[in-house]
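With one protein chain held back, the other chains of the complex are shown just where they sit.
Coming up: chain A.
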């Protein structure tokens, strides 16, 4: 492989500076002179030619280049082949060549500006990199996390793992590597499953209507929003810096659907009423303990990791712990509301 291609993304360049590819049959691609010496180009494998696409030609004519690619793969065997010209024939369309190039440049730069605008304006509202982090799960993580949510009693270490990024900042490990890291995959899937199961439940009682899907989705979303707002306002009032961890809070508030789904499923076993309530209380306590231990790392951060909250007074600490207890107790109301499908 020769050096990496100098231009991959659409960079606005003036069309007057773009040289025309020479039509000599010796050099199959006139653009190779930018990255390598023009002499021995005939002997090189033609693979890097694929990357020497001019910047203004990237997207709209990708298909055409790939069609031409098999012809240019073996230039030494066909020395009299016409040179690899990635440009379409603008003259066939009755458009001046320079005008067409300028128009394509304008279009590609407009698309790039639009992408940048979206990235700049919506990236602030929706933390895209954080969401990518939360969906980085593996099969074994999902299974172990479900076991943890359903049976959190024997889990010992609840602290999240931290690794250093290339920039030297401490950041949390992805859920793929860390069982204690919150993810968004399980809450999202449990949310959708809850909606479907509530519709299924109403279908078993032969009172299904399509609006039940919307109603259960709205009530589940309302529970998530209320739970999130409670934790977020509580963190604000107790001076926990949680603005960067809003996605974490949403993820933690979504794990209760796992217990709710299992409780609803257990009602199909035709157990007695008392046993059903025992199962419900079991999942309530499991979810409460899970939240208590998981949110502890958020509300009472480890002073070794975060120097800004190194010193908190015992009174504030006691208040934060009681806030955690209230939040865990609130799960009772949320889950009781959710299991009544």
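We adopt the following convention: contacts are C-beta pairs under 8 Å (C-beta built on N, C-alpha and C of every residue); 3 or more make two chains touch, one makes a residue touch a chain; residues count from 1.
Note that contacts and distances are computed from a predicted model.
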item	value
Listed names "ER-to-golgi transport membrane protein", "SKP1-like protein", "Exosome complex component RRP45" or "G921 protein", with the criterion being the UniProt name of the chain not displayed	"ER-to-golgi transport membrane protein"
Residue touching the undisplayed chain, where the options are A:221, A:265, A:278 or A:336	A:221
Hidden-chain contact residue, picked from the options A:128, A:143, A:192 or A:237	A:237
Positions on chain A where the hidden chain makes contact	214-215, 218-219, 221-222, 225, 236-239, 241, 308-309, 311-313, 316, 319
